[in-house]
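Just one protein chain is left out here, and the rest sit where they should.
Now for subunit A:
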Amino acid sequence: MAYSQPSTPTMRPASAQAPHPGQGFRPQQQHSGQQQQQQQYPSRPGTPGQQGGPPGGVPPMGYRPPVNGGHPGQNFAPRPGMNGPGPRPPHPQDPNHPMNQQQMRRPSAGGASLPPSPSIQRPPMPVGGQIQNGSPLQRPPPLGGVQRAPSPMMRPAMIQPGSPGMPRPFQSPQIQARPPPQQFMGQGQNTAPGSPAMTPMGYNAGGPPPNGSMGHPGQNQSQPPTPKMPFQQQQQHPSQPPLHHQQQHQQNQQSHHQQQQPPQFQDPGVPALGPPTPVAGGSHKPKRMYPTAQADSFQNAASPAFDNGLNGGFQPAPVPGIPAAQGFGGNQMPPGGQQGSQFFVPGEKPGPNFGQPVPAYQQGLQPLAGQSLQPNVNQLTNQMGGMNVGPGYGFNNAQGGASLSTVALMGVAPKILDLETPPPTINLPANSSITHSPHANCDPSYKRSTLNAIPNDSNLLKKSRLPFGLVITPYRSVKEGDEPVPVVTDAIIARCRRCRTYINPFVKFVEGGQRWKCNMCFTLNEVPSSFDYDSQTQQPVDRWQRKELNHAVVEYIAPTEYMVRPPQPLVYLFVIDVSYPAIQCGMVATAATTILESLDRIPNDEGRTKIGIVTVDSSIHFYNLNNESGEPKMLVVSDLEDPFLPQPEDLLCNLSECRPTLEALLNRMNDMFKDTQNVGNALGPALQSAYKLVSPIGGKILCLQASLPNLEAGALKMREDPKLLGTSKESTLLQSANSFYKTLAIDCSKSQVCVDMFLFGSQYSDVATLSCLPRFTGGNTFFYPAFTAAKSEDALKFAHELAEFVSQRIALEAVMRVRASKGLRMSAFYGNFFVRSTDLLSLPNVPRDQSYSIEVSYEDNIHIPIVCFQTALLHTSSSGERRIRVLTLAIPVTTSLSDVYLSADQVAIATLLANKAVERGMNSKLDDARDALTNKCVDILGVYKTHMTASSSGATPNLQICDNLKLLPLLTLGMLKHVALRGGSQIPSDLRSYAMHLFSTLPSQCLIPYIHPKFYSLHNMPENCGTIGQNGIEMPMAMNLSSERLERGGLFMLEDSQNIFLWIGRDAVPQLCLDLFGVPNYESIRGGKTTLPTLETDFNQRVNLIVAKTREMRRSSYYPQLYVIKEDGDPALRLWFLSHLIEDRAEPVMSYHQYLGHLKDKVNSGSF
């Protein structure tokens, strides 16, 4: 439905278009319906001109008359077959479908299509004796010696997702999609030698092109453009293509095998001919004629200068004799690309360079050169594709693989939809997990690493300058449709006796399955006998069914050895501020009502949950909730210097037992204090006594604070000084003002008490100091600036969040430890917890969906093919069970810088960098934090440029980065422009502290939109948006965050997971106002915090659904508030909204393109 403002004034009034008012809106609907239909049926005759604007963009004319006014309902009836022949779900009986194949192969270990191999002949009943020694359980060496000839340039087997000789019965679809180069070689061996066409003819250097098909795009893939080609390609062969080529490999490989190979290019005599190619699979080589390889081999062979440069300083030397390349390359072409391009210039005569390929090649055989070359080529081909040089030469095919390769950043809008894409695949070698379970590796929503291929030594990591760390959300909520965490209930916990690692899918069984070899420290451990035999039922059991061997995320029910005391019950103690400001803003009333209403939702499985209430103004009020009368008894302590508990028990009482008293108290709470004039607040003493009350058991103190504590210990002063804002002293405002809270936090942490802060401030509330308590006790902070319950939106947000928060099934008295393979160490921890020892985090409570970031450093080089990170969270569940949640993440190790780059996860990197920046900003200066972010970005871009692209040193006209990191500069800019880190003197320190708190606790899923909000155009969204489709409510397409997208008559939505903004342009048509807000025109729309009315109109319902979906689609207890922003409304609100459009220039930070220019200058001037 397009609510676009017409661009021509004559078309402006809606009624002018509509024949009568009742239909004022219809034509448009029909029109957009038309558009929609066209998108789905592009071949529909008669409407080719109606293709509208670009997708996600705005049609130039909102009110075009209906061209083909079909019935709207007809157009939008959701038809199941509408999308045409899409991928069909697998038929359950279809054995050829890959999904079914996977399922089917599992029990029999080896499908029909795969050759049987000892490595997977797993005994169906592997009870100890049946397992042969010599171990079918042991994975054979990753690459079978037969298929793989030693090659100096071959990458180590460890980083290959699979090897040709090994069946991969349970490989994931991703792995299938990316066969390793070796597989290609293996098949090449199988096919090429047997081919009848093997003649040495192909080595007639200088011979004519075989079929004269040089210019033919279709054949160019399988044929080299010059007769030199096969020779050079053999030379190129040893340098394995990096991961990102593999997809291309397969595609091309398949096409090669299907296409006829020209006989001239078979090369059985390779070794005899003398090129120093020790690769056995070289014989198939000429088949691999996809463009990258062509370009690669050309580069490699033909330009000695290039090669020398690779080994040495990588100087982009102009190739003599080919001046034409300059003109050809154009502006986009980096120096290296110019060299490459010469080969594609039609009619270019091979220069003298072509005559001397061999020496150059021999130099190029250095592994380093091989690694570095690949990305060069990739980027080169990319550029070729991008420049449209290719057509006619077969190079347009290169674009197919562009999604996994180098992209240029400048001059194009960032592809923000890629923020949603999953992280780069973790390409573990086949058979790395013993059960081949699809769940053997950790889901990124629980734990993700910034690098999905880990450098084998610290120098390589240093060289890459990528941050290395983990982002862990161990206790994330399980929504509907998510798979629950499997629970091991039989209390058999197999752990390594040396490093205490829990058994996981990546261990190896040895000695006939009697022992298992720890995958962290390689100690041999006994397998518990109960793995194979259930002594209770006296039945043998199948160890392969055990959940801990099949799942990376698993929960054990812990026996008593894991307890220092019986599991504690849940304890909630509310400390409520009842001073004048708190009553005045309505916090107390709202809180009391909310607590009352959520009493049923508080987890109370075993009836052990305890609850208590303390109110505080200038004295502390306790309530005895457990007396016979059923009336709560108030006990007042006014000695603030040495607060004591007025009575030893009954202040905390059982939720089920004291329910009536509690309800009576909550019902009455607001009335008790409604006439108070007391402005004193003794939060410090109140917290001290609350601590005394809770500490024998441990539990949760929920502190609802609406004024600045001003009495006795923990009194805070209004310290916000506008003069400090924007200066280097600003970070003092972000640090704790009073050591009282830190000390208390340490005490709380020791006694398993967690403090959560709900802060309501009409004025300064010192979030920085008060959020100290949650930070070190595993709690959470909520901040409601300018809260007034009179505004129903404020009350609703608070009530929703408080209710969600108390009803969460949290974990209690937890400790978390991350173990890693030998050589790696957890070096820094970010998040809300107390670090109790070098690697032990203590969390009195683990709220749902809180994220922790951990930086990893090297202690030693890594000599193993796979490293493991195992997070163990020992906790008491809210149902009173002691449990251990274990998350195992296995990541391959690589020696190649390109693999490291291609496997980097920009979302995890952004999360880790955000945490580090916050830390830096709080402890030193915000300027430092911002500089560190930019410098990190410059480093990454610079290293990529130097080592991965053809233009090593010297200035380049563009910035290049691999596809999977292309949004990192945008995310960095988002952080720089975020309230948490933005410069300037406009941001109150409370808001900044709160944003910083969110930076360090939000899981990536919420943090990324918080940094880079989602921006939708609603007035012209497709007809199916906001309706319930197959995947729930359909959302519109997110747009780039630039005010270019805003239109004067449009309706836009922007959400950052904490707030939702509806921006309405001042020329919005009255029909839109009427349909959405139920008001006659733009002028009558009220801006600010609001709730959308629920109207009967279709548009209103769809927008309401979109807002509702936005509020619940992420795993968090935050309730985004809705603001309506009018284009000419409140300037503060408008500015606030516009500050989210991070691609725009907003003083003092640059626009996205300026920022890229800035990065480019730094990259070009620095050395990496």
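Definition applied: a contact is a pair of C-beta atoms (placed from the backbone, for glycine too) under 8 Å apart; a residue touches a chain by one contact, two chains touch by 3 or more; residues count from 1.
Following the convention adopted for this analysis, contacts and distances are computed from a predicted model.
**Student:** The complex has one chain missing from view, so what does its UniProt entry call it, picking from "N-acetyltransferase domain-containing protein", "Large ribosomal subunit protein uL3m", "Cornichon" or "Checkpoint protein"?
**Tutor:** Going by its UniProt entry, the chain not pictured is "Cornichon".
**Student:** With respect to the chain omitted from the figure, which of A:A828, A:M1113 or A:L1138 is a touching residue?
**Tutor:** Considering the complete complex, A:A828 is the one touching the chain left out.
**Student:** Of A:T838, A:Q1030 or A:S1167, which one is in contact with the hidden chain?
**Tutor:** That would be A:T838, which touches the missing chain.
**Student:** Which one, A:K415, A:K508, A:K750 or A:K822, makes contact with the chain that was left out?
**Tutor:** Only one listed residue reaches the unshown chain, and that is A:K750.
**Student:** Contact with the hidden chain only, please: which subunit A residues?
**Tutor:** Interface residues of subunit A facing the absent chain: 742, 745-746, 750, 776, 828-829, 834-838, 840.
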